[in-house]
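Only one protein chain is missing from this complex, and each of the others stays in its spot.
Letters A, B, C and D mark the chains in the order given here, with residues in each chain numbered from 1 onward.
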Amino acid sequence: MLEIADLRAGYGGTEVLRGLSLSVGKGEVVAVLGSNGVGKTTLNKVLSGVQPARSGSVRFDGREILGATARDIVASGLIHVPEGRKIFPNLTILENLELGGYCRPKRVRAGNIEKVFSIFPRLKERTRQFAGTLSGGEQQMLAIGRGLMSEPKLLILDEPSLGLSPLLVEEMFSLIRRLSDDGLPIMLVEQNVMQSLELASRAYILENGSVALSGDAAELRDNPELKRAYLGL
Amino acid sequence: MYSPTIIFEALMNGLMLGAVYALIALGLTLIYGVLHIVNFAHGALLTVAMYLVWLASDRFGLDPYVAILVVTPMMFAIGYCLQRFIIGPASRGSDNGILLATLGLSIVIQNLLLAGFNSDTRTIATDYAFEIVPLGPLLLSLPRVIGLGVSVVTAVLLWAILNRTDIGKAIRAVAKEKLGASLVGINVAHVYAMTFAIGTACLAIAGGLLMPSFYVSPTTGAAFVLVAFTIVVLGGMGSIPGALIGGLLIGVVEAISSLFLGDSLGQIGIFLIFILVLLVKPTGLFGARA
Amino acid sequence: MTMLKAHNLTKRFSGLLAVDDATIDVAEGSITGLIGPNGAGKTTLFAMIAGFLNPNAGTVTFQNEDITGEKPHLRARRGLARTFQIVQPFAGLDVRDNIAVGAFLHTKDPAEARCLATLTAEKVGLGHELDKLASGLTIAGRKRLELARALATKPKLLLLDEVLAGLNPSEIRDVLPIIRQIREEGVTILMIEHIMQAVMNLCDTVYVLSQGKMIASGEPRLVCTDTAVIEAYLGHGAAARIKAEGAAHA
Amino acid sequence: APGLSRAQAPTVKIGLLQPMTGGFAGDGDLARIGAEYAIKEINDAGGIKSLGGAKLELLIGDSRSNAEAGAQATEQLKADGAAIVVGGFASGISMTATQAAARYELPFIIDCAVSDALMTRNLKNVFRFNPSFSMAADVALKNLVTINDASGKAAKTVAIVHEDGLLGSGLAKLMQARLPALGFEVVEAISHPTPARDMSNVVLRLRSLQPDLIIPSHYFNEFVLFARTLQQQRVKPKGGIYALFGGAASSYRFVKEFPEAAEGVMDVNHWGDPKNPTNDKLMQAVQAAGKFYAYNAPINYSVVKVAAQALEFAKSAESGAIIEALQKNEFDSGVMPYGKSKFDATGQNVNALPLNTQVQGGQIKVIYPDQFAQAKPKFPANG
Partner (left out) sequence: MKKNFEFIAALAFLGVVGIAAIAGLPGNILNLLIFMMIIALTAQGWNVLGGYGGLSSFGHAAFFGTGAYTTTILQTSFGINAWVGLVCGVILGAAVGAMIGFLSFRAGLKGSYFALITLAFAEVLRILANSWDFTGGAAGMLVSINNGFAYLQFSDRRWFLLILIGFVACGLLLTRWLERSAFGAYLIALRENDQAAQALGVDIFKIKMQAITLSAAITALAGCLYVQNFLFIDANVAYGSWISIEALFAAIVGGAGTMLGPLIGSVLLLGLGEITKSFSGGIAGVDLVVFGIILILCVAFAPNGIRGFVSDLWYRRKSRGKAM
């Protein structure tokens, strides 16, 4: 589905991604882990076309998308739900969702909105509320809902559990599982290492701008090196 | 001191002139709402619009009101290109950058007009410029009555565009959340340019409404800029209904205070209101929720 | 002795009752936790304690002085420092200068302030990034910066709003001793946190806020077994995990 | 060889300070046409004879329609070697520009700025070719009384409408002081800013005051706006409009573009002697340049002529000598109806004289004083 090879990117004088390669297959949940500032968000931004790369290749659904515009990438179905939600605070929930389908024909919009509402009934209750007044958890739901409006073929979630209460974190992970059970491939970037590894089929550990460790999620969970480095155990 | 008729007439005059102010402020407030910066080139662009209307009338014999139909798309295109190819790239979104870029642009535009048209004032003579609509004892100038009508319609249209269409929603979205907008496939640079374009297109309408009773010279637009800013603040930065109501209000304030204080000192009324609003309710009458 | 008494605080945002008659007491020398669901009003409560918002009702008492209407900077001078959940670095300044702004509270000498800033940075693990612009720091770096800046004001009471959010487990493990160390040096701490592992590890007392109301308080382990807290906040999975961990530790 | 010596005939530079950009640029344009015409005439006639046939070269300084740039442009003219500067146009600009010239004792002849204050500063390098405010007011009032008396005192009440700058405010003060003694009641003096966005409130006030006569004073655009608004609001004072330095009332542009609004308007203003054939030629030159004739052209034509004569008398391009020449001699006044120009101790041309014009049948006709008059006044204009 997604094939990244030898990707390099950075800001100004500093290189953040230094030859990173990874892949996500059909129907998979792939966790991408790594300490703060290792470049996970940067990777996501490069994938979604809002941050230029320096070299490398990104193939999505059989097409090279490196260098394509954000719009084309969204149109092709690679959807990125960003870190920090980035919903439109001055628009209502409904309008947020409508804009989620900006790149899709208008006639499918109503149907898609219904789908999102069936996943997040809580959003349906307050379609006219301004998104900025939602609680953190609701905002995260809206962000994902908005992503679903673009009819993703692959969903990238950047720290969806950040700042959520334990209860909501749990809800979030079960939601991700549900989406994946429906056949949607997901690339999950998380700090919540343990729960992510429980959910994912495979995982990549980034270090220094490239993949340091990768493999089957269950195996990684038991990897002593990982435990020491990333779980603080 | 004045008869009620005169006061009432001043009021009506204020309303009608205020409507044209509102139209100029509409563009400004729209641009402010997205770019978050006061567009100093707005006055110069108004002048451009007025010249285009004048050209259409002088060279092609178009009635100024008909010319609006031609000039609006032109101004739209000009606005689009300016933001997309000059202001945007030059300022890279920084506040100071936009400020200087628009200031620089206004210098360029004003002096290009001067070089192209020299400084002679141009006017359009129409049959109806001196028509009046008698309303009881009131004599309302026909062009101004038309101005009022067109301004209100334009404001409503604009409001509908912003609230009912995808591009309108995209404009509002981009105003607050650029990254989020890119990630749903909105081309931010395009939306910026569209906003600027729509704001600039409003000036075409304002220009068309002004020309039958006003004149244009390379510096004409400048006289309207400060009032337009006042209206934008009064109405609440970024608010469409605010710009309309603020415009009407400022028109009335100007009319009444110049009736009583004289035109020179009367201008103070505008600024005092401006200061008062800023001090007491800086978000303006229709300011966006915090 | 009770260092901070925030009693019966209420805050309304045009229609929305964000904090509803909430009371919290912080004992001197303690680490007190404040947990609760998203949108419960924790940050709002903090803002009232630090003076950034005026409560609609209730009083804030710091070291036995009523400071309810006092401006934030005056509270800071009393020794009440806060960090922000949404980090607020001075983006255009480097790390040292960021922290020095805090240090200027006690010295007007630039050299001394800078020196203190360097020391503080080292304490929170930013020693090697002193010359980096704050805007170039990662989230973890910024959280540390928040902490360092607050520390540089030499506070008596430190309010920490989710300083651990966004850090991975090993980073959290690195920060915990720093917080403990701060307490050892005589600073009382009140912290908002969703990372239960940290709350359980650090706090002497926990308060639970839900929909603006204080629904429970007490020793962390006890609070976590409270059904209302589990319903509103923890969820059964987390509760079970905490219980299991507790058992493992025991 | 003679050819060579001719080529090497020295040139003398005359600075023309005018607003070439900004709000008054139209005036600057006309002034330049007049000045260039004069320069050409002089050079074609063999240059400055007392300086060995020195040719004149015109340096143009752009005052950008503001006082400060005016001063800077004057400095620049000096630096570029101007021996004498003429122009200034607006009173405010002339104020700072002459001040700047004073530093170098650079002779400066003001073309048409009227403020009295300009000549009260004891600057010995500064001369004014045109009539001052109070001189013009004298003429204006005298003529007004004559006309009004002849009509059986048709006008009793007067409203003054003026711009709030140096030009208009000065006029208002003067008129308010002197009209009552002449039997007129000043019902109101209304000021407005330049540029003005709207005149309807001014006109509304006039409508409620119902004056017999309106005395306006402002620059071109405002006059046009004012006259059009009067027309639109159907305000027609019985006596009509009697402008004092009313920007547009003495401009063919206004007359041609708004014949209806212009008809009957009287003005006391700078104006070329209609009986002087050169004036007609100037008018043609202006038309050939695609412009409309107004006073800036004849007055700058004439002031350059005066400057040239001063050089002729001075026999030198030295500041001191030129100033002395200007102080001591009488000059031909070009196409202006001043007779012999003579500068008094303050530097004012004592013989300067404005003309009283009226728009009649789409033409600007001189109606007073009699020796220049082309037509009889029609008064009351709307009687």
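The rule is simple: a contact is a pair of C-beta atoms (placed from the backbone, for glycine too) under 8 Å apart; a residue touches a chain by one contact, two chains touch by 3 or more.
On a predicted model such as this, the values are computed, not experimentally measured, just so you know.
Note that the undisplayed chain, when the full complex is considered, contacts B, C, D.
Here one chain is not drawn; of D:Ala54, D:Ala67 or D:Ala352, the residue touching it is D:Ala67. Note on the undisplayed chain: of the listed residues C:Ala100, C:Ala198 or C:Ala238, the one touching it is C:Ala100. Residue B:Leu278 is the one among B:Ile167, B:Ala189 or B:Leu278 that touches the chain missing from this view. Among C:Ala113, C:Leu126 or C:Ile230, only C:Ala113 touches the chain left out of the display.
The set of chain C residues touching the chain not shown comprises 50, 52, 71-74, 76-77, 81-84, 88-93, 97, 100-102, 104-105, 107-108, 110, 113, 149-150, 152-153.
Touching the omitted chain from chain B are residues 32, 36-38, 86, 89-92, 94-97, 99-101, 103-108, 110-115, 118-119, 218, 226, 229-230, 233, 237, 264-265, 267-268, 271-272, 274-275, 278-280, 282.
In the full complex, chain D touches the omitted chain through residues 20-21, 25, 28-29, 62, 66-68, 71-72, 75-76, 78-80, 92, 95-96, 99-100, 102-104, 115, 117, 121, 123, 164-166, 168-170, 191.
Going forward, only the chains that are shown with their structure count from here on.
Any chain that touches chain B and also touches chain D would be listed here, but there is none.
Seen from the Cα centre of chain C, the chain whose own Cα centre is farthest off is D.
Computed centre separation for the pair chain B/chain C is 48 angstrom, with centres defined by C-alpha atoms. Shared interface positions of chain A, i.e. residues touching 2 or more other chains, are not present. Looking at chain B, no residue sits in touch with two or more other chains. Screening every pair of chains for touch gives A-B, A-C, B-D. The touching residues of chain C, counted against chain A in their complex, run 16, 35-39, 85, 136-141, 162, 165-174, 194, 196, 232-235, 237-238. Of all residues in chain D, those touching chain B in their complex are 21-26, 28-29, 164, 190-193, 195-198, 200-202, 204-205, 207-208, 220-221, 224-225, 228, 231-234, 253, 257-258, 291. Per the touch definition, chain A reaches chain B in the complex via residues 48-50, 69-71, 73-75, 79-82, 85-91, 95-96, 98-100, 102-103, 106, 130, 132, 146-147, 149-150.
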